[in-house]
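Here the complex is missing a single protein chain, while all its other protein chains stay put.
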Amino acid sequence: MNAPQKQDGFQVVGTRPVRPDGVDKVTGKALYGTDFKAPGMLQGAVLRSPHPHARIRAIDTRKAEALPGVKAVVTGRDFPSLQSLIMAVGESASDIVHVARNCLALDKVLYEGHAVAAVAATSPEIAREAAALIEVDYEVLPHVLGLEEALADDAPLLHDDVFTKGVSPRPDKPSNASMRVEMGKGDVDAALAGAAVVVSGRYTMEPVHQGYIEPHACVASWNADGQAQIWCSSQGHFAIRSLTASTLGIPQADIRVTPLEIGGGFGGKTTVYLEPVAMLLSRKAGRPVRLAMSREDVFRASGPAPGAVIDVRIGADADGMLVAAEVDFKYHSGAYPAITAHSGVSSAVGHYRIANTRLIGWEVLCNRPATKAYRAPGAPQVNFAVESAIDEIAGKLGMDPLELRLKNAVAPGDPQTSGVPFGMIGWIECLEAARAHPHWSAPLGPNQGRGVAGGYWGNYGGPSTASVSLGEDGSVLVTTGSPDIGGSRAAMAIMAAEVLEVPYEKVRCTIADTASIGFSMVTGGSRVTFATGKAVVDAANMVKDTLRERAARMWGVAAADVEWRDGAAHCTGGDKAGESMAIGTIAARAIFAGGPVSAEAAINAAGWLPGFGVHICDTEVDAETGQVRVVRYTAIQDVGRAIHPDYVEGQMQGGAVQGIGWALNETYIYNAQGKLDNPGFLDYRMPVASDVPMIDTVMVEVPNPDHPFGVKGVGEVPIVPPLAAVANAVARATGVRMHDLPLSPDRVYAALHPEG
Amino acid sequence: MRIVIMPPFDREFFGTDRLDLAATNLFDLVGQLDALAPGFATIAQVRATFAIDGVVTHDWASPLANVTEVILLPRVGGG
Amino acid sequence: MNKLHISTIINGDAQEFLCDPTATLLDVLRDGIGLTGTKEGCASGDCGACTVVLDGQMVCSCLVLAAEAQGRTVATIEGVAEGAMLHPVQRQFLEHGALQCGFCTPGFIVAAKALLDRNPNPTETEIRYWLAGNLCRCTGYDKIVRAVMDAAAELRQERMPA
C-alpha cells in the first residue's frame, strides 16, 4: 500500500507516505480550536437571539456585569462605526459591515441564533449565566424563510439598504433579492419548440450544513498597546486577520494569528464569527478570552449552504444532441448578501455543448443564517436539477445515460459559460472511464437501480507564499501559510522532495502564523496543492539553484558546470568533473559560501483548471418503507496528477459521502416560528459508517500543463455529482422521478404510494 | 480592444455587456472602467477575474498591446 | 460551589481531581487534567469524538459525570500507544491515510481498539455498525474501515504463537 513506487518518471510524486502531522493526530497531541489555552485566559459566552427577525430596542447588560467573575460584556455597539467596504472573505466577498453585524447584531437580529451580546468571565458556567442575565428589549418583526415568499411584494424586508444587483436599470426600492445573474446565448424558446424531446421540472432543497465535527473556537488576546494575538482553527488565518482588523478598524500588522489544527471546514471556516468578539472582550477585560461555539450554535449561527428552488427545461434532438437549456434558480442567501448564484449559473450546463441557453440565478435574503461556501459552492444544487433532467432525457430517448453525456460533453478549447475556453480538461476521459468500469456493467439485484451523474467545478489558484530552507544538516523545512485540513503538509513535502530529489522523510512542513510567512489565501477552492504547491515548487527550485551555485563556488567552477541529481550537486566540467557533493555537505558549509540556504516564493497562481467527475451509484429501495440504501458507489474524477493518492482518494470519498447525505437525509428544518428544529447531529442526519458502502475511486490523470506536476484541484468536484447520481439511481430503482431533496424514507414512500 | 462584460457586472455597473477601449494594462483598464462606473475598481479587486484572449490572468500589469479581447467575469468562490 | 474530590486511574496512573457535581468526564479530562486528545464535537453523545473507555467499556465522556469516575479506570487516546510504540490501529490509520482533518480520529481510534480488544476478526459490517456512533465528515469512512480491518489482521498475526 505505502511502498514508494516510481510513476511517470517521478520519484516521490504519486507515492503514499505517512503524513508529517500524522502521529500527532493519531495520539491526541495535535492542538485544535478549543485545545489551546493562554495563561490567565477567560471563558466567553455569546447571547443569541431567540427571534428570527426583530428590532433591538435596548440591551441592558448591568445585571450581567454585576455578576461576580464577569470581566467584560460587549454588544454590537462596541464595534467601531464602519463604512461599507466589500472585502474578500475566503474566496468570496462580503461587505465588512455585514461581517461585523453578523458577529454581533446592531439594530436588528436577522435570524434565530444571531449573536447579540457576549460575556467574558472566569469560568464558562459564569459566562453562560451572565449571558442569560442580559436583558434585550426586542420588537419582534414578521419573518420570512422561503425563497418565493421572500421575493413576494409584501414580504418582510431584511435590509433597507440592499438593492438588487445585476438588474438594469438599477432598482430604486430595496429588495430581498440581493443579486440576479443571467447568462446565455442563442434562442432557447425556438430551439425547445423544435426539440424532439423536452423535459422540465422544478427541483427543491433546503439548506444543508458542512457538518465539520469541530465547532468554531478561538482565543484572542489584545494588549494595551493595541497589539493582539489570535489562536484559532480556520481555513485561512490571513483571512481571519484581515476581517478582524477591518471590522475592528485596526492595522493588520497589529494582529498576529496563529493557526491551530482545523477540525474540518469544507468552506464553512473561511470567515469570522467569534474572533472580533473575542478581541473586543479581551480588550475590555485585559486578559485572553476563549470563545467557542456549541454544536447548536454551529447549526443555528454559522453559514450553511443555500437551499434552492430550481426550474429546468432541457431539450434534445432525436439523436440525443442537447439543443437548448433553460435554468432559473433561486438560492438562499440568508441574512446577508452572498454570491453563490454566479457559480451556479456558470456551472449549471457548462459541461455540455448546448447552443441555446438561458441561465438565471437569484440570491434571496431571508431570516436564516448567512449562507457560506460549502464545497463547490452553488454547483451541487443546480447540478442536481440539470443532471436529473439529463437522465430523464436519456430515459425518454432510450439512450445509455453515459452515451448521451459523451455525445454532448465539452472538450478542451470549447467555450465555458463565461466564454473563456476550457483548457486541458478530462471530462470525456472520465466518462469513458465510467463506461469501462466494471461497476457500470455489473448486474443489479432486485429493487436496485443504477444512477450516474457528472459535473464539474472551476477550481482556483490565487495568492500563496511558501518558503523552503535547509537545516545545517541538509534536512529541508517547508513553511506555508495554508492550513492543512486533509493532508496537504504531505503533498507539500512530496513536491519539495521531488524537486530537490531527496527522500520524503528529509522534508518537514510547517504552517506558519501570519507574522512568520507572507500572505496566503484560504485553504479552499481546491487551491492549496495547486497554488501553494506551485509556490513550494518555486521556492524549492530557488533552493536548488542556490545549492548548485554554492557547490560551484566551493569547487571553483562555473554554475553551469554543476547539475543537481539525487539530492546532490554533480560537477560536470573543469578539474572537479565527476565529483559530487551531497545536500548535507553543502548545507553544512553554506554559511561560508554566501550564507544560509533559504528561499521564499510569493505568487498569485494562475493556470488552474476545472475538475470533472462522474459518479455511479447503485441504490436499493424498500418500496414498503421508502428506505433507500446505497449499495455500491464509484467516484471517477480527473485529478490532473495525484501528488499523494491516499488524500486525493480521500477527498473523492469524503465528498461523495457528503453528497449522499445531502441526497438522502440531510436538511435544515425550521418550524413555523422561524426556529431551527434540528440543530444537532441526532436530527441533522449525516451519514454514519453503517449507512454507506466502500466508495470505489478512479483517479483519471489528465495533467494540468500549468502546474509543474500537473495538479488540478480535487477537493470540491466530488460533491457536485452525488445528488443526481443518487436521485437517478432511485428513479431507476422505482420508476418514479423525485424532485425534492432529501430523498428521506417518508418522501420516497409518499412518492411510491400516491394514494396515501 | 473588445471588453466583454459578464453578468452580473454588465447590469450592475455598465448597462452594457460590450465596450471598446484601449488600455495599456489591466490597471489602466480598471481605472477607465471605474471612471465609467464609479466604485467598480474597489469591487474589481475582490470580485472580478480577467481573461486576456481566453486566458485567465492574475497579472494586471502585463501589457495589453496586440490583445483583441478582455473578458471581465466574476471570480468564483470556492469552499 | 461545592467541588467533589474524585480519585481515578487514568491511562494507568492514579489521578485525583476536583470537579463540579455537574461537570462531565469530558470537561475534566480536557480542561481539568489537560488531556485534550479527547474531543468535543457535540456534547450530546451523537458524534463519538469524546469516546473513552470507562472500566473496560467505551462510552461518550460527554455523557458521563466526572463524579461517576470515582474509583474507576479511564483510558483515553493518550494511553493507546505504549510509550513510543503506536498501537496497530494508530499505525494503520496512518498507513491508509484514514484521517484528513484528524479531529474525529482520537474517538475512532479508541472505539476501533475497543472493538478489536473484544473481536479480533470483525467483518466489514460489524466494523461499520460498531463505529456508527463516531461521525467522520472528511473521509466517507472507506479508509477508516480498511484501516481497522488491516489492524485486526495485524493483531491476529501478533497473537499467533510463533
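Order of writing sets the labels: A, B and C. Residues in every chain begin at 1.
The definition used in the following text is that a residue touches a chain if its C-beta (ideal position, glycine included) is under 8 Å from a C-beta of that chain, and two chains touch if they have at least 3 such contacts.
In this text, contacts and distances are computed from a predicted model.
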As a check of understanding, state which of "Proton-conducting membrane transporter", "Xanthine dehydrogenase family protein subunit M", "Peptide/nickel transport system permease protein" or "NADH-quinone oxidoreductase subunit N" is the UniProt name of the chain not shown. "Xanthine dehydrogenase family protein subunit M"
Can you list the shown chains that the omitted chain is in contact with? A, C
Options C:Ile10, C:Leu35, C:Val64 or C:Ala81, residue touching the unrepresented chain: C:Val64
Considering the whole complex, which of C:Ile10, C:Ala43 or C:Val148 touches the chain not shown? C:Ala43
To test your reading of the contact rule: which positions on chain C touch the chain that is missing from view? 1-2, 4, 21-22, 24, 43-46, 48, 51, 57-60, 62-65, 67-68, 70, 111, 129-130, 132-134
Contact with the hidden chain only, please: which chain A residues? 125-126, 129, 624-627, 664-665, 669, 677-678, 681-683, 685, 687-688, 690-691, 744-746, 749-750, 753, 756
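Quick note on the criterion: only the chains that are shown with their structure count from here on.
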Check A-B against A-C and say which one is joined by more contacting C-beta pairs. A-C
Note: chain C sits from chain A at a C-alpha centroid distance in Å of 29
Shared interface positions of chain A, touching two or more other chains: 210, 265-266
Can you tell me which residues of chain B touch two or more of the remaining chains? none
How about chain A: which of its residues touch chain C in the complex? 1-2, 16, 18-19, 21-23, 25-32, 34-35, 125, 210-215, 261-266, 294-295, 485-487, 644, 646-647, 649-651, 653-658, 680-682, 686-692, 694-695
Touching chain B in the complex, chain A uses residues 85-88, 90-93, 165-169, 179-183, 210, 265-268, 270, 339-340, 342-343, 345-346, 373-378, 418-421, 457-463, 524-527, 604-606, 713, 715-716
Interfacial residue positions of chain C with respect to chain A in the complex: 20, 30, 35-44, 46-47, 49, 76-78, 80-81, 86, 90, 93-97, 99-106, 109, 124-125, 127-129, 131-146
